[in-house]
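For this depiction, one protein chain was excluded, whereas all remaining protein chains were kept in their positions.
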Amino acid sequence: MRISRRVFAAAAAAVVLMPLSACGSGGDDGGSTDASGKVEGDITFQTWNLRANFKSYFEGVVSGFEKKYPGTHVKWIDQPAEGYADKISADAAGGTLPDVVNVSPDLVAPLAKAGLALDLDKAAAKYKSEYLPGAWASHQIPGMTGTYAFPWYLNTGPLFYNKSLFKQAGLDPDQPPTTYDELFADALQLAQKTDGKVATLANVPTVEDFGRYGVELMNKAGTAFAFNDAKGIELLTKYKELYDAKALDPQALTATPESSGKKFLTGAVAMNPGSALDLDNFKKQAPTLYKNIGITDQITSTGHVNMYVMGVMVNSKTKHTAASVAFAHYVTDAQQQMSFAKKVAIFPSTAGSLDDPYFTKEDGTDETRVRIAAAKSLKNAVNYTPVLFSEQMKTALRNEVAKALQGKESPKTALDNAVKQCDTLLQQQG
Amino acid sequence: MSVIERARPVERAAVREPRVTDEHGRRIRVWELALRYTLLLAVLAITVGPFLWQLSTSLKGPTEDIYSSPPTFLPEHPTLHNYKRVADTIPVWDYAFNSLKVASANVVTNCVGSALAGYALARLRYRGRRVATLVFILAMLVPVEGIIIAQFTTMRELGLNNTLIGVVLPGCIGAMNVLLMRNAFLNLPYEIEEAAYVDGANVWQRFLRIALPSVKGTVAVVAIFAFMGAWDDFLWPLIVLSDPSKFTLTIGLNYLHGTFANDERLVAAGTVIAVAPLIALFACLQRYFFRGVGEGAVKG
Partner (left out) sequence: MALSTVSRVRRQLPTSPWLFAAPGLLITGVFILYPFGSTLANAFTDRRTLIPGHFVGFANFRELWHDDMFWTGLRNSTLYIVGVVPALVVLPLLLALLVQKNIPGITFFRSAFYTPVVASIVVVGLIWVWLLDERGLVNSLLETIGVGRIGFLSDQWLLLFSAMAVTVWKGLGYYMIIYLAALANVPRELHEAASVDGAGAIRRFFTVTVPAVRSTMVLVGALSSVAAFKVFSEVYLMAGPSGGPAGEDTTLVMLVQRTGTGLTGRVGYASALSVVVFVVTVALMLLVLRADRREDA
């Protein structure tokens, strides 16, 4: 019959035509790198899960900006926690990325490589000196010149520990470990004294842990990974010892940061890295634990603590480059960051802000103590996770580490394999 | 037959036992009733137990330790405060209204579209029927995880991204629902329709007056699946929609997972808000597909 043949023809045509339209993402419409024009036009600003708690703050920022630059209109949209990378991927592939986007360094790298992030060393070089040098550099990408996002808020934090569990194991609750050797020794003792019921660590080492231990993660040119050196093998060997003694939680191989946080809350794990924000959380969620909470500094072999960086990127395809750059700068400038930092326990990335009395003056509370210590350590903190370290690489490393901990591979073989897989993935990213 | 002979005295003996009747006046023996309720309660514990814990967490006050070990099940100071906080944190009614729009549209399109297509596949004689059936079977087998960005690109080319219509369209006539309807129509005896055909009823009349009323149960099943699918979907609406004022409830409730700290009580309350309407809907709709069951009640 004619009709059925026609249906077939249409289906066949669909299959053949599809690649043309599907691959045609973006295109070179719109967008200039020149930010010197007049600041005007309608732009969209996208944040990542900040609406629920900071709605009024962002509405204030937007109206402040619109007042400062008449003729601009900013539409603020916020995306929920989950699926942010999927959302950005679809928008980037479909050409519907907002003008100004809240990103983390690992999101910036692929966007910059695809030419979707504006180079701020060209478009906004005059603002560079307003930020902490380390924070500004965190959105630079090995193998590319330029900086692809304004640094926004930073976070870091102490190591929390459960004093009553320390006491139970015959450890001095007021003498928490300060070096890796002490940490490993205490962990083994805790496990031994509790018959393996209480672990000290809940997570397998991530690339950040290797960095903090003093392992060189990548070669100087940023073209290949190098965490399979002697130091890396040493760290993994230590973790294997902990795992065998149940000082590293048996569920660590499948743990997520969220699940390990819960383990700390229920007292199954004695130590957990966290931030000033967690204190409030402990108080609300687990009042019993809060009474026994101990706070100590992050352990590093390098003298630099780890920090997390959030950034604000400008879409290179925006129709209003000047307004977008101006807004991205406005939302990350010292004044706005300072007032945001006072709303929630995060830290501004602008130069000099950390010297504000808010970050230096003790008032006797735990919150302030944690805040001051974190602010002090942030001045020379490092974002250890390489910006090119993709989700796929994280999984590869994690699975090889697991094989070593299970004893299926030696630590050396495991790290060699992980480096090999990550290098392949790095080349495939182009 | 020996089985029959052995079974008969049992039937007679049952007559003398005390008995309860159901609403149709049929007798149910006491031991059978007891057995049924025991089994029902056992399954109940397994299916809803986990949700009761979630409900309990959502009712716990701010001073209660929700991570104590061993866990406590009953809230010491039950409070509805967490539900109020959900409504204060996010515009939960707006999101619920968007979800309702999307889910209702999905129900209508799925019921109509899959009943029509299912009837065509099951009943109408025409060439290409097998091909059409195959199209739906293949569509059901396509792994959706791999096509979501291509779907989004298509939607953008149609200019329907960031609209609720865009959220509804891809799933508005689910291949599985079509196959469910086809299966239901196939199970209908041909004779009923043949009589109508002889009386001169055309295909639309036969479909509307005879076939469709006989598969009401399956239509109700499709309605439930369609509503549930649209109500629970997360990734697709997230990708299609950009404007928070158009967000559906599932996306909106995700805001309760804080960037900086999770409040389990709030998340639990959000969960209950998301599930409650579905259970209510199911409770309302179920009598449609159970009516037939009730009429033809048989012993299992």
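Just so it is clear, A and B label the chains in written order, and each chain counts residues from 1 on its own.
Assume contacts are C-beta pairs under 8 Å (C-beta built on N, C-alpha and C of every residue); 3 or more make two chains touch, one makes a residue touch a chain.
Keep in mind that what you see is a predicted model, and the values were worked out from it rather than measured.
A.B. asks: Using the definition of touch stated at the top, determine which of A:254, A:365 or A:380 touches the missing chain.
C.D. replies: For the chain that is not drawn, the touching residue is A:254.
A.B. asks: Return the single residue from B:31, B:53 or B:190 that touches the missing chain.
C.D. replies: Missing-chain contact among the listed residues: B:53.
A.B. asks: Out of A:34, A:59 or A:391, which is the one that touches the chain we can't see?
C.D. replies: A:391
A.B. asks: Using the document's definition of touch, tell me which of A:88, A:201, A:215 or A:271 contacts the absent chain.
C.D. replies: The single option touching the absent chain is A:88.
A.B. asks: Residue-wise, where is chain B in contact with the chain that is not depicted?
C.D. replies: Listed in rising order, the touching residues are 3-5, 7-8, 10-11, 22-24, 28, 33, 36-37, 39-40, 43-44, 46-48, 50-51, 53-54, 69-71, 112-114, 116-117, 119-121, 124-126, 129, 132, 135-143, 145-147, 149-151, 153-154, 169-170, 172-173, 175-176, 178-180, 183-184, 186-188, 200, 202-204, 207, 217-218, 220-221, 224, 228, 231-232, 234, 250, 271, 274-275, 278-279, 282-283, 286-287, 289-300.
A.B. asks: Residue-wise, where is chain A in contact with the chain that is not depicted?
C.D. replies: 3, 7, 10-11, 14-16, 18-19, 22-23, 25, 85-86, 88-89, 92-93, 107, 110-111, 113-114, 116, 250-251, 253-256, 259, 266, 268, 390-392, 394-395, 398-400, 402-403, 406, 408, 425, 428-430
We take it that only the chains that are shown with their structure count from here on.
A.B. asks: Name, in rising order, each residue of chain A that touches chain B in their complex.
C.D. replies: Interface residues on chain A, with respect to chain B: 1, 3-4, 7-8, 18, 21-22, 25, 44, 48-53, 77-83, 86-87, 89-91, 93-96, 98, 258, 262, 265-268, 275, 277-278, 280-281, 284-289, 344-346.
A.B. asks: Please output the residues of chain B touching chain A within their complex, sorted ascending.
C.D. replies: 62-63, 65-69, 89-90, 126-128, 131, 148-150, 152-153, 156-157, 161, 234-235, 238-239, 242-244, 251-252, 254-264
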